[in-house]
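Okay, so here's the structure we're looking at.
Missing here: one protein chain of the complex. Every other protein chain is in place.
Here the chain labels run A, B and C in written order, and each chain numbers its own residues starting at 1.
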Amino acid sequence: MAVNRFGRLLTLTTFGESHGPAIGGVLDGLPAGMPIDLNLVEECMNRRRPGKSPYASARNESDSIEWLSGMYNGFTLGSPLAFLIRNSDARSTDYQDLESVFRPSHADYTYSKKYGIRDHRGGGRSSARETAVRVAAGALLLPWLHQQGISILAYVDQIGLHRTPTLTFSPDQVYSSPVHCPEPETAKKMMQAIETAKSNGDSLGGTIRCQILGLPVGLGAPVYAKFHADMGSAMLSINAVRGLEWGEGFDMATRFGSETNDAFVPGESGIETLTNHSAGVQGGITNGMPVDFRLAFKPTSTIARPQKTVNQKGEPITMSATGRHDPCVVPRAVPVVEAMAALVVADHILAAKAYANLWKP
Amino acid sequence: MAVNRFGRLLTLTTFGESHGPAIGGVLDGLPAGMPIDLNLVEECMNRRRPGKSPYASARNESDSIEWLSGMYNGFTLGSPLAFLIRNSDARSTDYQDLESVFRPSHADYTYSKKYGIRDHRGGGRSSARETAVRVAAGALLLPWLHQQGISILAYVDQIGLHRTPTLTFSPDQVYSSPVHCPEPETAKKMMQAIETAKSNGDSLGGTIRCQILGLPVGLGAPVYAKFHADMGSAMLSINAVRGLEWGEGFDMATRFGSETNDAFVPGESGIETLTNHSAGVQGGITNGMPVDFRLAFKPTSTIARPQKTVNQKGEPITMSATGRHDPCVVPRAVPVVEAMAALVVADHILAAKAYANLWKP
Amino acid sequence: MAVNRFGRLLTLTTFGESHGPAIGGVLDGLPAGMPIDLNLVEECMNRRRPGKSPYASARNESDSIEWLSGMYNGFTLGSPLAFLIRNSDARSTDYQDLESVFRPSHADYTYSKKYGIRDHRGGGRSSARETAVRVAAGALLLPWLHQQGISILAYVDQIGLHRTPTLTFSPDQVYSSPVHCPEPETAKKMMQAIETAKSNGDSLGGTIRCQILGLPVGLGAPVYAKFHADMGSAMLSINAVRGLEWGEGFDMATRFGSETNDAFVPGESGIETLTNHSAGVQGGITNGMPVDFRLAFKPTSTIARPQKTVNQKGEPITMSATGRHDPCVVPRAVPVVEAMAALVVADHILAAKAYANLWKP
Partner (left out) sequence: MAVNRFGRLLTLTTFGESHGPAIGGVLDGLPAGMPIDLNLVEECMNRRRPGKSPYASARNESDSIEWLSGMYNGFTLGSPLAFLIRNSDARSTDYQDLESVFRPSHADYTYSKKYGIRDHRGGGRSSARETAVRVAAGALLLPWLHQQGISILAYVDQIGLHRTPTLTFSPDQVYSSPVHCPEPETAKKMMQAIETAKSNGDSLGGTIRCQILGLPVGLGAPVYAKFHADMGSAMLSINAVRGLEWGEGFDMATRFGSETNDAFVPGESGIETLTNHSAGVQGGITNGMPVDFRLAFKPTSTIARPQKTVNQKGEPITMSATGRHDPCVVPRAVPVVEAMAALVVADHILAAKAYANLWKP
């Protein structure tokens, strides 16, 4: 079924297997006349790119993008913007032994059983390599969102047991850290934890926090297209995400309404709330306050230690991973979270525009 | 924008405002020849119905369903199955004072600002009354799912600080409890906590756990239509949901891969996993093991205590709620969670059927 | 599969079988604050209603509409607008003999074979009775379209061999004719032809022409959502339509480009074309000139004469129709054509609004 597509008015269709000729995407529904900032795209791509630090996979992909359509003289044309990224450093030989093996907690078994065929090399279509396409697509939207006063910032909130203190951070603080943790002391501990896990042939999970400032009031809808439901769907589609908290999330479940209601007050530019337990969304629709959510990532399934599993015939075997992989995917997932957030926000802005000022009763 | 619809091949479109003439739904994409069990629908509706216990709103809706189309002689016709529920006990006078007031943490402000007009009575379109339609729709699918060996069971996992022990429960244990908590001792404490909150003019949050057994391998897809992303979107569209954990959720973020990987083993009816940290989904596709997730609900926004807020002119006022409302929505949300789960499962089964056995390579 | 829905941003979902409890629809994606003119809806419904003249079915449906949601104090709420129409004059006994018969050129055979079950009474879901819902939905949009200077007018262009001269007509001229033919002499001949066919136990086909004035430049898209492709899909979904000509249609196929190209000229309110062979659409996008298309309807399949056919067992039989039916559906299809045109136009206007003035390069 045709489900390799995300969005409503603005859609991203992605394609490509990890070790096939290329991965890529088609961004359809972009406003025409939007300026393109390819440097900004490259910056975002670099934040996700492997092969840069000991905390990420050693696969060295240049991830340079070939632009195929949809732009002319530096502006969008209103037609689909397509692009591709070659898979240049695919060492498929690493995966030869895995052709008939179902790696634990990977998609090997479920993909094989569902489709009856699979490209086992590097995880094929199930590989997180697909998220490179999302980062490129999301980055293309940033100039347009920035012009509207909207900013999106994600950072690594927790790795293992090390948690970033709850403060306000700048993009520079986040991006200058090899693990995308803006607080240097915590970042250092996180890096040590990753190194230790790696040297133990193990992997680590973590959490990411994402904040969106400057959203207008009115994005979302009361029932199925709640802003946070669409955002949640976007986030849960990112590999390894296993939990989502909107604002205070599960802590809200233990509270009284008198503690968690946000009182409305007259603000400088309209109505505001005194507190922000709603994390920017009420009744499924943005209220102009900061959006704030947190995601849980499970540890990478690929670990170097020998593990018990079965082969395609269902026979018990013991395997050890040999491909290059991330001991902790969380740092590299930060730009993916930002990109998916950008796609959701842009899509909702377009939907809201379709209905604005149509009729004055 | 047309977003009052959920699903892909099987869709539920809902309509209706809390105090308008009726709420209702159109279930389109049902298989033809499916038997209808209206008693089962009524049972599910009763579990959600208000006016039954001191732990829920006193609004006494019979919630009797008028069936309009799509069935003939007890079977589905393959055409849209439409139904409506009259709003019989709507005391709109309770809301007269609220016409110009934005209630804290409700949808009043965001709806007004987005649409420029609203039906303030009982929350209008933003009311959780819409979820009655979902329960009816989900219940219609149960005979078909049961025939395939699939069962869905949700229960109240936590209210305030009282948490249900992690055990295996039967539907009877859940449904016989006025608060849908299957463990009697915990249920008693939850009821006391709700009563206390109510007498304090306050409200309470909580969590629901949902388990799905008997799913086939192969529901979902590798990228955007991951089974748990679609399920997450369904759950986040339920009023007051603020968090979702798939399996161990946020706890996974603190672990090592060697602790959370699920080893494959030969099982009786095919390949199984020794543990179920994946909670039934790997690479976005079901693996045949039990699905298991947990949801956080914030406390009801409507509380009897006086609260500071603003009116439509943005002027500060103090208000006290007078409408009938739930001191804790979590017990009544249990059948809503089950219904949305049924819709997601049925939709994914149909999608999988479209592609099964098409070509034997 | 969920396909009882038409439109993109503005969608109409319909439900109901001809002799079931009710037919109805959900119009989702309406702008909020749009005024409702129920009298205008009734007028449009009356134009399609059976039982009014000897030229249409004697089934006497009041077709009074019950409004269920989406409006408040005379304005749309931005939520789904749902409504239903009871099937009050369904004489299902007329169809008792037909339960096991496949009527020639009807949907009986194909529906049975596809779904394995059918409501044979009055054609069930395949009945043109469903188009009453479309008329109501289209009529709701008219005040909004009129305010934007857009008008839609269809009329009967041909019945049998009698063709309406190509002139400009007013709505009054069309609507005052019992067969919706605006030219009285031709109308008289058409009525005679219908009466003759009826008395012979036969039925007649015909054509409808539809013109849309006042459309803005820019509705449609270059590739798959061409304005005339979406309009064509809408028109081909009307029962009995077997052909569509955009502008001069098949005559264009016999011409030279030098004869059919439309020269651009400066006009009063912008660029116009000297001729209108394009019938208002160039490259799939409206150019501000009148839209003009023609539809062919086949003769009604239900005829009183004895016909050879087979029953559900595949055995040859001879049958004679006894239900009430139209000797010629074309006059009653005029408001259906107008309604579907209104839905397409409104949907495209909303899509265009989403992208207007987003970025000034």
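Keep this in mind: contacts are C-beta pairs under 8 Å (C-beta built on N, C-alpha and C of every residue); 3 or more make two chains touch, one makes a residue touch a chain.
Note that this is a predicted model, so its numbers are computed, not measured.
Contact with the chain that does not appear here is found for just one residue of C:P80, C:G138, C:P182 or C:P299, C:P299. The chain not shown here is touched by just one of C:Y55, C:Y111 or C:W144, and that residue is C:Y111. Taking the whole complex into account, chain A touches the unshown chain at residues 1-5, 7-11, 13-17, 20-24, 26, 28-29, 32-33, 66-70, 72, 75-82, 84, 114-119, 124-125, 350. Against the chain not displayed here, chain B makes contact via residues 9, 31-35, 75, 78-79, 144, 147, 222, 350-351, 353-356, 358-361.
Counting the whole complex, the residues of chain C in touch with the unshown chain are 1, 3-6, 8-9, 14, 102, 104-111, 113-114, 116-117, 125-126, 130, 158, 160-161, 197, 200-207, 217-218, 220-226, 228-230, 232-233, 236-237, 242-250, 252-266, 270-271, 273-274, 277-278, 281-287, 296-303, 305, 307-310, 314-316, 351-352, 354-355, 360-361.
Rule of thumb we're sticking to: only the chains that are shown with their structure count from here on.
By C-beta pair count, the most extensively touching chains are A-B.
Rounded to whole angstrom units, the spacing between the C-alpha centres of chain A and chain C is 45.
For this pair, chain A with chain B, the centres built from the Cα atoms lie 26 Å apart.
The set of chain B residues that touch two or more partner chains comprises 1, 3-5, 8-9, 14, 114, 116-117, 125.
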